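The structure is given below, and queries will be raised subsequently.
Partial complex: the chains shown occupy the same locations as in the complete assembly.
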Amino acid sequence: MAGSTYGNIFKITTWGESHGKALGVVVDGCPAGLELNEDDIQKFLNRRKPGQSKYTTQRKEDDKVEILSGVFEGKTTGTPISMIVKNKDHHSADYSDIASYYRPGHADYTFDAKYGFRDYRGGGRSSGRETIGRVAAGAIASKILEKLGIEMLTYSKSIGNVEIDYKKFNKDEIEKNPVYMPDSDAAKAAEKILGEKMAEMDSCGGIIECIVNNMPAGIGEPVFDKLDANISKAIMSIGAIKGIEIGDGFEVAKMSGSTDNDGFSIENGVISKTSNHAGGILGGMSDGSSIVVRAAVKPTPSIARTQQTINKSGENIDINIKGRHDPIIVPRAVVVVESMVAVTLVDMLFTGMTSKLDKIIDFYK
Amino acid sequence: MAGSTYGNIFKITTWGESHGKALGVVVDGCPAGLELNEDDIQKFLNRRKPGQSKYTTQRKEDDKVEILSGVFEGKTTGTPISMIVKNKDHHSADYSDIASYYRPGHADYTFDAKYGFRDYRGGGRSSGRETIGRVAAGAIASKILEKLGIEMLTYSKSIGNVEIDYKKFNKDEIEKNPVYMPDSDAAKAAEKILGEKMAEMDSCGGIIECIVNNMPAGIGEPVFDKLDANISKAIMSIGAIKGIEIGDGFEVAKMSGSTDNDGFSIENGVISKTSNHAGGILGGMSDGSSIVVRAAVKPTPSIARTQQTINKSGENIDINIKGRHDPIIVPRAVVVVESMVAVTLVDMLFTGMTSKLDKIIDFYK
Amino acid sequence: MAGSTYGNIFKITTWGESHGKALGVVVDGCPAGLELNEDDIQKFLNRRKPGQSKYTTQRKEDDKVEILSGVFEGKTTGTPISMIVKNKDHHSADYSDIASYYRPGHADYTFDAKYGFRDYRGGGRSSGRETIGRVAAGAIASKILEKLGIEMLTYSKSIGNVEIDYKKFNKDEIEKNPVYMPDSDAAKAAEKILGEKMAEMDSCGGIIECIVNNMPAGIGEPVFDKLDANISKAIMSIGAIKGIEIGDGFEVAKMSGSTDNDGFSIENGVISKTSNHAGGILGGMSDGSSIVVRAAVKPTPSIARTQQTINKSGENIDINIKGRHDPIIVPRAVVVVESMVAVTLVDMLFTGMTSKLDKIIDFYK
């Protein structure tokens, strides 16, 4: 299992620790002929880069990506694309305490339980920096989706108890505010809350929503590799995610079949649904409507307040974590969620090419 | 990908359609030496069998399992265990209409989009009967967990807007009421609602909760094969599930770090947490606390009310679905959720055996 | 790993023991729309059936296959195809001795070493009957290849020291003689040798050759999933195979580059090679020439002569194995080799559909 590889045909393998020499990803199974350069990747990485606003860690990293293989004369060759981002601002000294105790809400204890040993600097492999490889891979997957006419939109739906108002939804707002909300009023309210949390040496959670438009119908494999099952794994594998919803999600628990079922209708030969409670997925396959996915993100576990924990000598202690931490994970995780969905969609689209014999015969004619 | 195989080391492959000759599963990677007979499997299958109560389809099936391989002299041999359940009560006639149109909330349309062709009888492969293979495999996984001292408890947490009261929680109640609730008052209220839904030719959703006790700490693989990521895939792959939560789930979106973080404490050398908001999983690995998982189940899409849809001739039509349908999926899905979690836990426990070099050296001494 | 599943997109999972209730296979990832019935499978199974000639075990088995799922109205649906063959002639009594000792050349000892326990009846899972599932799957793969215009020819190239003469090669002869040789003179000589071996209570090995024509160029994945690498795994996974060659095979060790290299030439736009030392595979991808594979098959290890071994009480003993055994494995293994190559080719052809971005874009237009 190993755990650092995801995908079957479009396959990504990430590596690297918070305070190691570098982090990176190998993307294997990218088809030949895609125009690709480092700017395509950098644009995605910049969306999760530290230091973008006062709500993100002040660690100094350009997160500059370098493509080491798989691209020739500006196009992918079909062979593995290796990408690397070097760590610059290690500041290992900041993290020396962590070696001796287990931070609440972090993976320190479970890493020790599993491996008997861990790279404690900045959380090591369980750091948010681990997502650099995911996002670099997501940038490639997104380019492929674009070529297939598929569009994605991902944003913060809520931060703490501030939720966006869909009547004010404006996708152009998303990249204009530091919290990646498509509603500028909600964004302002969210910023206010974040300011309060910072003053209180506390942190705050939220919800990320991802919408996929123009997905062809029939993508996803019945039974275990359902499209929603693979999306759920992909997103839940991001640190700090504690819940996933497709379409109406937990609301369905209180709904009647007569309300939850989406009717079908046809006009000029085009099939559509009369509503989209299902979030674009029926029986684990895309139904041609927008795919709607939501992820619940927990508050940053690194807070400066005094917390109760134990040390490796087996003593109960109180700790105050120092260091540079974001009061919220949500805004920087938006592009990570989008990346994981993009990688999953590409993998399932590729898998979906062998469903019908006649299409395979045509392909090899 | 193919889609009907799940797991890496403990691997299950299911097959079969609602109205085919039989359904079954091949369990590969079960260790040798587990005492196993057909009663062990049957007990699990009986929990999802039709006809248990007035709230389940009246289709007549014993769902009697037969073990065809992998067991010798009462014990598993380490080779694949093939199990089969024959379909008896086909009633194909009931489903003949379905061939011509797409039922709302079902996978009829997406199956056609994917394969250009489908076994329309009773939903074919997307029928709830597909879960027979999962549950038979889950029975084996559960026996293995039991041998490792790990306990599971799964039940209906809510049905429609009736939720259990944890103050009245009594696990012995679960198997005493037809809705598998651990609170007899809630069960009665839920039955009342189900009666109403049936009268209204409608259906109702709910939430299933699964608790795992005594799970060793450190199980799960960092990054993509996190324990919660794999559990999410496993559960979301069950038809009708639209949401997943681990621990506090979507509640974390509104929480502060200071509330959400679970402290650690130690007494007499035993490490525990001061709370369990994380639901027993930190950084994708078990932390030794109870694992808490919830799944939102949509209302049965098969309802007798008039619904709007289209037929294969491309016309908008109104339909009334006939046949024998459950007004709720939740109670019968309880054992399916438990099975998928059990299979995932066994797979991850097996994977976890190679984390530490010194343990491997000891093993091969 | 588990070990009883093979293939990535076209995936087969076999199960069953020599003297269990049945044996079978689940084929997952077969595209929808392939006309398929039990006769298609039976034709393949009959080529490996016992009792065909005096050189095969006299165990009485029809090896009659039943398709249990995945086929509807005469065509595959895209969902898993489960096939089963019931064991009739168990004769468990014949094998009771084997429980106590380890037969030379068999897997008795290694099964015990691995599992601490084994189904000793007729070799259990390591019996040649295990290949029934492979051949049933191979029949489906072959039908797919046929639809793509790809042809396979598999036969005995040598038996003991009798080798076919390519000048006398006649493919119509293959199914006319009990040793599946494409040269009737060689077949007669081989039969003579088999008669002698039977008289001597001994057995004999040989070589199987498989030729694939009309394979499109460019199939196979560079690096680890090379076409020849996967074919080698597929064939070496058949019990009794001890060597594999592609094209000139071991002869290349003594050749010069100037002799071994195949030139390219083009006529009327058709590319061909001036020779085929490479056996149709260059850099792990098909080159459009005939694929040529050979497998060395060891003599049947079950012989009636006295042999030295040990029993489970830890004593050195001499044994004489009773029972009904073939003096040679080669003829019945011909269809098994063909099946494993066919499954591999289909899997790699399906994988090969995502190599070029423009073809993917066309596919989803």
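A, B and C label the chains in the order they appear, each numbered from 1.
We adopt the following convention: a residue touches a chain if its C-beta (ideal position, glycine included) is under 8 Å from a C-beta of that chain, and two chains touch if they have at least 3 such contacts.
Note that the structure is a prediction, hence the values are computed from the model and not measured.
Shown are 3 identical chains; the number of copies across the whole complex in this structure file is 4.
The rule is simple: only the chains that are shown with their structure count from here on.
For the pair chain B and chain C, the distance between C-alpha centroids works out to 38 Å. The distance from the centre of chain A to the centre of chain C, with each centre set as the mean of the Cα atoms, comes to 44 Å. If you average the Cα atoms of chain A and of chain B, the two centres end up 26 Å apart. Multi-chain contact residues of chain B (touching two or more other chains) are listed as 1-5, 8-9, 14, 114-116, 125. Chain contact summary for the complex, chain A toward chain B: residues 1-6, 8-9, 14, 102, 104-107, 109-116, 125-126, 130, 158, 160-161, 197, 200, 202-207, 216-226, 228-237, 239, 242-258, 260-266, 269, 271, 274, 278-279, 282-288, 296-303, 305, 307-310, 314-316, 347-348, 351-352, 355-356, 358. On chain C, the positions that touch chain B within their shared complex are 1-5, 8-11, 13-17, 20-24, 26, 28-29, 32-33, 66, 68-70, 72, 75, 77-82, 84, 114-119, 124-125. Contacts from chain C toward chain A in the complex involve residues 8-10, 29, 31-34, 76, 78-79, 144, 147-148, 216, 222, 349-351, 353-361, 363-364.
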